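One structure is given below, represented as structure tokens, and several questions about it will come after.
Here the complex is missing a single protein chain, while all its other protein chains stay put.
The letters A and B name the chains in turn, as written, and every chain counts its residues from 1.
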Amino acid sequence: MATTSADVRAVAQLAQLRIEDDAIDDVTERFNRILDLVAELQQIDTQGVEPMSNPHDMEQRLRPDAVTEQVDRTALQDVAPAVEDGFFLVPRVID
Amino acid sequence: MAPSELSAATAVALSAALRAKTLSSYELTQACLATIAKDNPALNAVITVSEEQALADAARADDILARGDGGPLTGIPLLHKDIFCTRGVTTTCASRMLENFVPPYDATVVTRLREAGTVMLGKTNMDEFAMGSSTETSRFGVTRNPWDTTRVPGGSSGGAAAAVAAGFAPLGTGTDTGGSIRQPASLCGITGLKPTYGRVSRLGIVAFASSLDQAGPMTRTAEDAALMLQVMSGVDPMDSTSADIEVPDFRGQLGDSIAGLRIGIPRQYFSADLDPRVAQSVHAALQELQREGAQLVDIELPHTDRGIPTYYIIAPAEASANLSRYDGVRFGHRCDAPADPQDLYERSRTEGFGDEVKRRILVGTYALSAGFYDAYFKKAQQVRRLISQDFSRAFQSCDVIAGPAAPGVAFGLGTKTSDPLAMYLEDIYTLSVNLAGLPGMSIPAGRVDGLPVGLQLIGRAFDEATLLRVAHRFQMNTEHHLATPSSAGEPT
Partner (left out) sequence: MSWEVVMGLEVHLQLATDSKIFSGAANRFGADPNEQACAVDLGMPGMLPVLNERAVRFAVMFGLGVGARIGKRSVFDRKNYFYPDLPKGYQVSQFFEPIVCEGQFDVPRPDGSLFPSRSTRDHLEEDAGKSVHDAYAGQTGIDLNRAGTPLLEIVTEPDFRTAEQAVAYLKSLHSLATYLGISDGNMAEGSMRCDINISLRPQGSDEFGTRTEIKNVNSFRFVERAIAVETERQMDILESGGQVVQETRLYDADRNETRSMRSKEVANDYRYFPEPDLLPIVLDDHYIDTLKAELPELPGAKRARFIDSYELSDYDASLLVASRDSADFFEAATGISKSPKLTANWMLGDLAAALNRESLTISESPVSAAALAGLIVRIADDTLSSKLAKQVFEGLWLGEGSADEIIEARGLKQVTDTGALEQMVASVITDNPDQVAQYRAADEGKQKKLLGFFVGQVMKASKGQANPQRLNALLKDMLDG
């Protein structure tokens, strides 16, 4: 069940990546090789095995509800590509 | 100490010289900076040098030392992998995406090491976003192995491994998501320790795969690693996954005997994938440990070969989400004149990320997408538990697991870049340890064709102390860790 270049393009769109036409075959071919590699897992019987999201099955710690961060907007926005009046600017969003 | 001696000295030895006032931190820092200036052009291990700040920090350390204050790392130079956020110093993750990113904050690890008095010389090269095993995917060019500059240093912490091996600094930080500390340590002949998941705070480390990432020390000796780990470890209230577990006195336990310690040898780690000459070095090292009274026992880790497919679903899946924040809005690369938000995202990300990063984002996105979640991601999480259970079972009959850190020695530049799968195999012995969240370590165990071989030690969760003890005992009786590229007569 090979993944087609159209499938790969759909995934790329979800990930907001662009694949140029001259690269799509190569990208698809490598993508399929990786999928073949990971497809090995299908042979393993995992009936009743609890999925493991975190190594030690630890529990979440809770933080007291207190304001501990004083925001330095100038410092944080120093690395921003486009700001004005404290807003981050992006090309117009249409709802 | 003569400059040539400085570059091979351990932090412990340098600290003694600093305290004896036979050396100042300022002189030491100058010497390290000079070595970097001279040798880095050939290796490209360091991508940012923060000379001014380093010399200021060194002068401050000298003041502290003059008062008789400070700790064992006060005044010792160190290099941070360029994945650790450093306030005011560019943090690129070796990506075009973060080429100009100067964080307004420090990683917890950076803060703790600075508070311990270390002197940061700069930032080391790496695979882009830590995705790779050869340091060839860096935006800033490949790093070369100081033992043979036609070969890779391993990765992703290849810059750090090469820098420590080449004598740029006695200490380096690395991160390890699937082997990124241990494999380059093995290929460059240094000591590298990946702590238990949760031992060291991840705050301020650019995330690759959150449930696997862990920062650790890269040093010349186990003793130096113990000193560094001591400082790096401990719960961080700002990292929910950092463990609130007591940090033992790592250095204090180093001298304890290993007599009676059971060392498990997993049959699956000596399969056909392993270079037989590497196997030979590893076996020789194991015999050395046996001579010290350790007991070698055969163990099984049946799901070892499932580690790679499991890892190459979980790590890319987590990465695909972790890297979504790079959208050209608040920081990082932004494309020219975007037409609309979609165009902004697509072009900024496509331009900002390199091929391997994009490949992993695609695989991870796919594994999580509708209709594939159960077959890929959930399945991988289930196999992850089976792998973890393998280790739990094995640790019923042994105290430490030992084997190779990598299937071979350093390979030639460019020989595996065209085949991602061949590159992925580099981590076959290391990535299961990340999946299980256990501590793992690579220490020099000999050479094959003049190139270093690493012995990997794997411990129970939060039992780095035993790994360090075994490693230290081994280094007390052997000289593999003392070999340097220059002493071995290799060109650098």
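Operating definition for what follows: a residue touches a chain if its C-beta (ideal position, glycine included) is under 8 Å from a C-beta of that chain, and two chains touch if they have at least 3 such contacts.
Predicted model only: the values in this text are computed from it and were never measured.
Which residue, B:202, B:220, B:416 or B:481, contacts the hidden chain when the whole complex is considered?
B:202
Given that one chain is not shown, which residue among B:126, B:254 or B:317 touches it?
B:317
May I ask which residue of B:38, B:325 or B:393 touches the chain that does not appear here?
B:325
Of the residues B:42, B:238 or B:476, I need the one that contacts the missing chain.
Once the missing chain is taken into account, the touching residue is B:238.
With the missing chain put back, which residues of chain B would touch it? List them for me.
Where chain B meets the chain not shown: residues 85, 91, 93, 98, 101, 103-105, 107, 202-207, 209-211, 237-241, 317-318, 320-321, 323-325, 327, 329-331, 341, 345, 365, 368-370, 373, 377.
Touching the hidden chain in the full complex, which residues of chain A are there? Just list them.
Touching the chain left out of view, chain A contributes residues 13-14, 16, 53-54, 58-69, 71, 73, 76-77, 82, 84-95.
One rule holds in what follows: only the chains that are shown with their structure count from here on.
Please report how many Å separate the Cα centroid of chain A from that of chain B, as a whole number.
Roughly 23 Å separates the two chain centres.
Write out the stretch or stretches of chain B touching chain A in their complex.
100-104, 197-198, 211, 237, 240-241, 243-244, 303, 306, 308-310, 312-313, 320, 324, 327-332, 334, 338-347, 349-350, 353, 358-359, 361-363, 365-367, 369, 375-376, 378-386, 388, 420-421, 424, 435-438, 461
Over in the complex, which chain A residues touch chain B? Could you list them?
3, 8, 11-12, 14-18, 27, 30-31, 33-35, 37-42, 44, 46, 49-56, 58, 60-61, 63, 72, 75-76, 78-82, 88, 90-94
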